[in-house]
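Removed: one protein chain of the complex. Kept in place: all other protein chains.
Lettered A and B in written order, each chain numbered from 1.
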Amino acid sequence: MNDQSITVRGKDRYKSGVMEYKRMGYWEPSYQPKDTDVIALFRVTPQDGVDPTEACAAVAGESSTATWTVVWTDRLTAAEKYRAKCYRVEPVPSSPGSYFAYIAYDLDLFEAGSIANLTASIIGNVFGFKPLKALRLEDMRLPVAYVKTFQGPATGIVVERERLDKFGRPLLGATVKPKLGLSGRNYGRVVYEALKGGLDFTKDDENINSQPFMHWRERFLYCMEAVNKAQAATGEMKGTYLNVTAATMEDMYERAEFAKQLGSCIVMIDLVIGYTAIQSMAKWARKNDMILHLHRAGHSTYTRQRSHGVSFRVIAKWMRLAGVDHIHAGTVVGKLEGDPNTTRGYYDICREDFNPMRLEHGVFFDQPWASLNKMMPVASGGIHAGQMHQLLDLLGEDVVLQFGGGTIGHPRGIAAGATANRVALEAMILARNEGRDYVHEGPEILARAAQSCTPLREALEVWKDVTFNYESTDTPDFVPTVTAAV
Amino acid sequence: MMQTAQVDANQVAPVDTIDLRREFEDVEIAPVLEQLDRELVGLAPVKTRIREIASLLLMERIRQKMGLTTTFPTLHMSFTGNPGTGKTTVALRMAGILHRLGFVRRGHVISVTRDDLVGQYIGHTAPKTKEVLKKAMGGVLFIDEAYYLYRPENERDYGQEAIEILLQIMESQREDLVVILAGYADRMEKFFSSNPGFRSRIAHHIDFPDYSEGELLTIAELMLEGQNYRFTPEARAAFEKYISVRRTQPLFSNARSIRNALDRVRLRQANRLVSRLDRVLTSNDVMSIEAADVLASRVFRNAEQ
Partner (left out) sequence: MRVTQGCFSFLPDLTDEQITAQVQYCLDKGWAVNIEFTDDPHPRNTYWEMWGLPMFDLRDAAGIMRELADCRKIYGDRYIRISGFDSSHGWESLRISFIVNRPQHEPGFRLDRQETVGRNLRYATHAYATERPEGERYSS
């Protein structure tokens, strides 16, 4: 790669006409990023014949100040400061034709506390830029100075646990199934059975809003009857994520207010409502003592393919800034996409106060979170009680395990399914804390717990052979080696 | 894996034979005994007693495995001797030995005196004593100058309350902690006579003799070596003299007095060096303690008076 700056300086720089991006100041290999810079790492795949350095400089240019030609009005600004600077380009390991471009952006390029503004720059126009075959935003380093301009999770893991009085184990949830078609009355039945049986939460699905078969008020009223009844039956705090996703902000606020009025401790939104709406709901949630659950509906359209789009780890970072409390972050063992190491990276972004660079987890930068609350990752999709030891090992303790089919599909009913999951979980935590090698002894621990719990025995029997072993499409580019990464 | 290591000897079916060497090597007490040898100069009778106790406990462990005993042995001890004779250090190593042999679960030492156990007013002592006992659980409770707990001249003394709690725990929670009572031999003897409950609960007495002058000199040289200092031959002779004088003076506390003396000697050496600024120092200058550094001690002046 070029390692010399070839930026044109002096009066030639602003001569009218077209100039290569790398000569306009968007390629500065000796630039040392400042502590306050936002840094983005892109995976750039140039069109055939396009110089990689020029392609990467173009990404820096198009995501900051540049346009296709030199404009004299640059001279009315502190243009050098505002230019994003690509300072490092390197080939992607075992992926010919693709390059990692490290690009630094001055903090003044962004509006404080606005994901919409941040993303309008970083992923605004540039993804359609013709000289590129494909472009992917792999990771971002958000400086403390910028992190501190965001509210962060409305509630956070610690306060959520305090409010629910649930400590020391993953929380258990289930998405009400079938996703579509149940009436409010029938829907509430599923919620009641699941919560009474031992789950902590039930959840609306992402596309349950307000449809002809069940208008939202019906759902809210019956669900809260179910929650309160289950709470009285067990003496334990319960909740159901009432999805307030709607067509307009006004509708969403109305639904959220109703949920609050009914005494719900949590509401839910979908990623598809957009970053601004998410930030608005996060502010509302903080103001109203509400936990805010985010379903990442739609993300796979741009997160899944390794060559083009935005990595989910970046979405996770944006959502932690935006201020949601729960975020679906993958299960590893379930039915949806998720490589173990990559998923581990997402979970760390949700839960740690500081993420060290860890290439084998796809984490490219040290990321301080500056005491922003922690976000509870949610594992949902195709998981069941028989995997409890693996789930605990892979996902840890601060996570919501959502067993939808794994609760409702139980042969003896929803409550039995819920009990099976809860018993499996508690038995596994007990064994882990006792110092047992629960990962290897997992099946044995479950079998032992099942001796005094018929529902668990039945669950283990029904789903004993269910696994989803498909190759992941989004794995880290760097494999762990014996020597330290430089 | 952790499970098998933690399996209690009592739960396994008794065995008929035991490979003694393997058993000895498995518990890894040899390194602790070697450490004790390195750390403490002399003290031959103490070291012999420790080895005896370690052997006894190793056999106790084997007897448990063979099903020849089912009761948990009493392990409380008394360490008697003058200050600075290595009681605290030995307590630390003893805790290590007990831990490796499986007679205490954690192997830490909580070192306390009367003030840590006995309160100032009614209702203050029991919580204080219990607090200390809770911290010591799984390890060794080392009570220095234990006889101060008992003050017969004051019949309302709160020390009695601490004694009662201690006695109860020493009996009922033998598996949870080992108590070592330490202090001067004569006062400890009196304490035991007035508190026979303690005597009956103490399984091992170890007496710590005073160090000989030669041993004290060796200790001094080891301490200096550890800090990269050394005596010149004249200073060594001066320090020998220092030891013989200091021993006869009040408040002599063996190794502790030596440590304190060396601290002052280093101070005087530094002062001597700094008093002549215009010269180049060699590392030899910086390391050497000279006779003058020793002889300036108050100890000699007091002796002359």
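The definition used in the following text is that a residue touches a chain if its C-beta (ideal position, glycine included) is under 8 Å from a C-beta of that chain, and two chains touch if they have at least 3 such contacts.
These numbers come from a predicted model, not from an experiment.
Student: Which listed residue, A:E162, A:D289, A:D366 or A:E444, touches the chain dropped from view?
Tutor: Result: among the candidates, A:E162 touches the missing chain.
Student: Just name the one of A:N125, A:N186, A:Q211 or A:N433 that touches the chain not displayed here.
Tutor: In the complete complex, the chain left out is touched by residue A:N433.
Student: Of A:K133, A:R189, A:K229 or A:K283, which residue touches the hidden chain?
Tutor: That would be A:K229, which touches the missing chain.
Student: Can you work out which residue in B:M137, B:V245 or B:L273 touches the chain that's missing from view?
Tutor: Of the listed residues, the one touching the omitted chain is B:M137.
Student: Take the complete complex as the reference. Which residues in subunit B touch the chain that isn't displayed?
Tutor: 105-106, 108, 127, 130, 133-135, 137-139, 173, 176-177
Student: Could I get the residues of subunit A that touch the absent chain, sorted low to high?
Tutor: Residues touching the hidden chain, for subunit A, are 158, 161-162, 165, 167-169, 198, 221, 224-225, 228-229, 231-237, 261-263, 353, 371, 374, 419, 422-423, 426-427, 429-430, 433-435, 449, 452-453.
Assume only the chains that are shown with their structure count from here on.
Student: Rounded to the nearest whole Å, what is the centre-to-centre distance of subunit A and subunit B, using the mean of the C-alpha atoms as each centre?
Tutor: It comes to 57 Å between the two C-alpha centres.
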